[in-house]
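Okay, handing you the structure first.
Note that one protein chain is taken out, while the other chains of the complex remain in position.
As written, the chains take the letters A, B and C, and residue 1 is the first residue of each chain.
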Amino acid sequence: MGAVLWLVGVLAVGVAGVYAASAVLSPRGVAGSGPFLSGAWPREHAMSRFHVRWYAVTLVFLAFDMEMVFMYPWAVVVAEVGAMAVVEMFAFLGLLLVGVLYAWREGAFRWA
Amino acid sequence: MGVREWLLRQAALRPRPLVVGCPYGTRARLLVEAEADRRGWVAAAAPAEAGLLVVCGAAGSEIGQAVEVVWEAVPAPRVLVEAASDASAGAVRRALDDAVAELAAGGLDGGARHGDAGRPVAMAGRGRDRDGLTLDRLHVPLGPVLADWPAGLVVETVLQGDVIQEAVVRAASAGADGVSFWDPPRRDETDRDETDRDETERREAARCLDSLGRLLAVAGWPGAAREARRLRDRLLAGAAPAGLRRDCERFARRVRRSRVLRWMLRGVGPVEGRAGVPERLRGDALDRAYGWLDTLPSPLPDDPAPATQNGGSRHDGDPGGAGACGGGQRVDRVVGADGADGVVLGLLAGLLVGAESAVARLIVASLDPDLDRLPASAAVRRG
Amino acid sequence: MDEGTGAAAVSLVVSLAVLAYGAAALDAGLGGARGAAGAPLREAARLLVQGRRRTLVPDTLLVRTGTVLLPLAALLAATVLPAGDRPVLDSGVGIVWFNAMEVCVWGALWLVGWGVNSVYPLIGGYRFLAQGLSYELPHMFALITVALGAGSLRIADVVAAQREVWFVVWMPVAFVVYLVSALAMAFWGPMGEPVGRNVAGGVPAELSGADRLVFAAGRYALLVVVAAAAVPLFLGGGAGPVLPGWAWTAVKTVAVLGGLVLVGQRVPAVRMDRFTEFAWVVLIPLTLLQTLVVAIVVLP
Partner (left out) sequence: MGFWTLAVLAVAGGAAVFVVNSMARATFALLTSLLAVAGTLLLVDLGYVGVLVVLMMVMEMLVMAVFMIMYMMNPAAGAHGAEDAGDDGDRDGHPGDDDLHRGARHPPGTVRPMTLQSFLLLAAALFSIGLYGALSQQSIVMLMMGLELMINALIAAGGAFWYYVAPHNADGQVLVLVAVTVMALEMAMGFAVTTAIFRARDVDLTDEAGDLKG
């Protein structure tokens, strides 16, 4: 862990160095400007309630995501536990895939 | 401060140009693009990454204002280059050389550090949409200053998320009058000789390559886009057509082979075959791209004799010759042979509503209207 | 920190920097730049002397966090990869660590995209999240298949398990899926829509100067790391005749990295509104099938 902290330190020094060099070398001051909008001035802030069309995908994703919590340890012990582990895990995955099929049929993966 | 000067000199060798096309500025844009490619410069997509703002053609008041706003957003060191519609290849080269020298000297450092005071900006307002969720809407104009975008086209969109809810399509007012570069100079119908026809076909093929370059760039295929533009430049420079024809065929094969491109363009921006809609606009974006590819090798003459009409300047690497758009000759204004460019403006708004941002760009690029061919009154279409 | 780890840390930093520079130079060369070998240096020089700018009321804290998070995530992900003889962090859960650090890129891109208060970066940031939802599960299943084949989550064990036959030979699907997700993780080439030209450069569209330099360096570092991870995971690590282990690791990493950079110029961008369906309906079942095959093979 010590070496990792050392690496993070090296990165921090590097990034700080870049910013320091930039502060010295670049023109003084910070230029303010509007965001790029093909030459127009924005009428409203871009930070807004961004309508995410794929929100249905996120919910399916969360379900599968949790699968991983158990699947990583499972991968390590399959050889010890034997066929039962494979059968159980793939039965579980099969159930989840049925959910995916349903979501697919409902058009959850096509939003545009 | 020797370090800073040295870094500036190094940096000036690879500036990122943001190229702004203006109405009737196609010729200048082609010259600038060819010259930038020759120097190995990579074009910028946004002012923040640019160091060079190149305005091609006469901006006029509307685009001029837009250029001003974008210019504010370009960080120093920066240089603004204006390439006149009738600039020669040599003039463009010199202007870019001057720009490099100026960048190496620190560019327009400009003491003006402007804040964001003055212009009020509100929080976004809400509106219904097809999902039944009432969420914020943003007004986002596409064009006139946008990379890989038809010169002078403005699409004022209302976005919810990244999907276009409303679109108003119009042409920005032109700063000057002129003829489309893609319509070659002619004398009279009766007076057309062999060379003129070759020239017409050559320009048509070059136009297809230009449009393909734009479409492929928007489709995120930088390698093929660059190849299309290089072929276009060679074609206009009057390179030996034999080798060019082979390269065009190879390019067309390469583009057709791409399954990913097929997957991504199929079904994008479908145009029905109604009356009044020219054949080449029909189908989806992929059909139109393949249509351009079809017209590629055929018009190239087999004999390598270059057209002599404008020969002198063409050997200068000057597409179309300096006199082409420069007045002096009697030129007829040709409104795109089939009127397709006007039709596109009518279709666009309807196609864009409901499209996601990337799809919208693909739709525009696949139709690629040449606004220089429109009648003077700018059309406005709402959707 | 003992001497071996220290050496590993130093060699990690050096090789990451060298490879990232090489990737940038290769990309510049393929992109048509003249004098490509010096192109990244010139670009760095340009960004160092470039003025700093600020858009309208940005959330600077979030932007800076996201910008710095990008190289940080790449570096931390690299700690479990053996750069020389051994990794800096010889973790028993190295594969999960790699996965976790790489996921931090989601946060980095979204923070930058949201924070600058500009439409195009905002769209880019959300595009990357949609991309994440599509590539992450096939990617995880590919990693799990590797762990399953080795019976361990430690990367050294994974390398050891390939002494006889490389995983790429009998897990081809997982390897291909890994490469696709590697492109997606580093938002590179065909998976580069979050930084696409069609949204004016996407996430970093409003960054200039030092911010852009750190972002770009982080992106190249990330590309190197995802390419380098393919070597211990699928290509037998340092195994090979004649040359020492570190040299083979380097050769294989350069090969994978070169391939990824090449693909960036050669393949059009993939949009998530089409890819998501493909990922869920084709890639996930396919990788699961691969996992099943491997699970049956490893049964005693």
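What we mean here is this: contacts are C-beta pairs under 8 Å (C-beta built on N, C-alpha and C of every residue); 3 or more make two chains touch, one makes a residue touch a chain.
Because the structure is a prediction, the values reported are computed rather than measured.
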For the unseen chain, which displayed partners does it touch in the full complex?
-> A, B, C
Options C:Ala8, C:Leu75, C:Val88 or C:Leu111, residue touching the unrepresented chain | C:Leu111
Please pick, from C:Leu61, C:Ala160, C:Leu243 or C:Leu289, the residue that touches the omitted chain in the full complex.
-> C:Leu61
Selected from C:Gly92, C:Gly151 or C:Gly245 as touching the chain missing from the view = C:Gly92
Of the residues in chain A, which ones touch the absent chain?
-> 1, 45, 47-52, 55, 58-59, 61-63, 65-66, 68-70, 72-73
What chain B residues would touch the chain not displayed?
-> 123, 131-135
Could you please point out the chain C residues that touch the chain left off the display?
-> 57-59, 61-62, 65, 91-93, 96-97, 99-101, 103-104, 106-107, 110-111, 114-115, 117, 126, 129, 132, 136, 153
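Going forward, only the chains that are shown with their structure count from here on.
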If you tally the C-beta contacts, which comes out ahead, A-C or B-C?
-> A-C
Separation of the C-alpha centres, chain A versus chain B, in whole Å, is 35
Averaged-CA centre spacing for the pair chain C and chain A, given as whole angstrom = 13
Inter-centroid spacing, chain C versus chain B (mean Cα positions, whole Å) | 33
Would you mind listing the residues of chain B that make contact with two or more other chains?
-> 4, 7, 46, 48, 73, 75-77, 116, 121, 138, 140, 146, 161-162, 356, 359
Quick one: which residues in chain A touch 2 or more of the other chains?
-> 25-27, 29-37, 42, 45-46, 50, 52, 112
Mind pulling up the chain A residues that touch chain C in the complex?
-> 1-4, 6-8, 10-11, 15, 18-19, 21-23, 25-27, 29-37, 42, 45-47, 50, 52, 54, 57-58, 60-61, 64-65, 68, 71-72, 75-76, 78-79, 82-83, 86, 89-90, 93, 97, 100, 103-104, 109-112
Which residues of chain B touch chain C in the complex?
-> 4, 7-8, 10-11, 13-16, 37, 39-42, 44-46, 48-49, 51, 73, 75-77, 116, 121, 138, 140, 146-148, 159, 161-162, 216-224, 226, 258, 260-261, 263-264, 356-359, 361-362
Considering the complex alone, what residue numbers of chain B touch chain A?
-> 3-4, 7, 46-48, 63, 65-67, 69-70, 72-73, 75-77, 109, 113-116, 119, 121-126, 129, 131, 133, 135-136, 138-146, 149, 154, 160-163, 355-356, 359
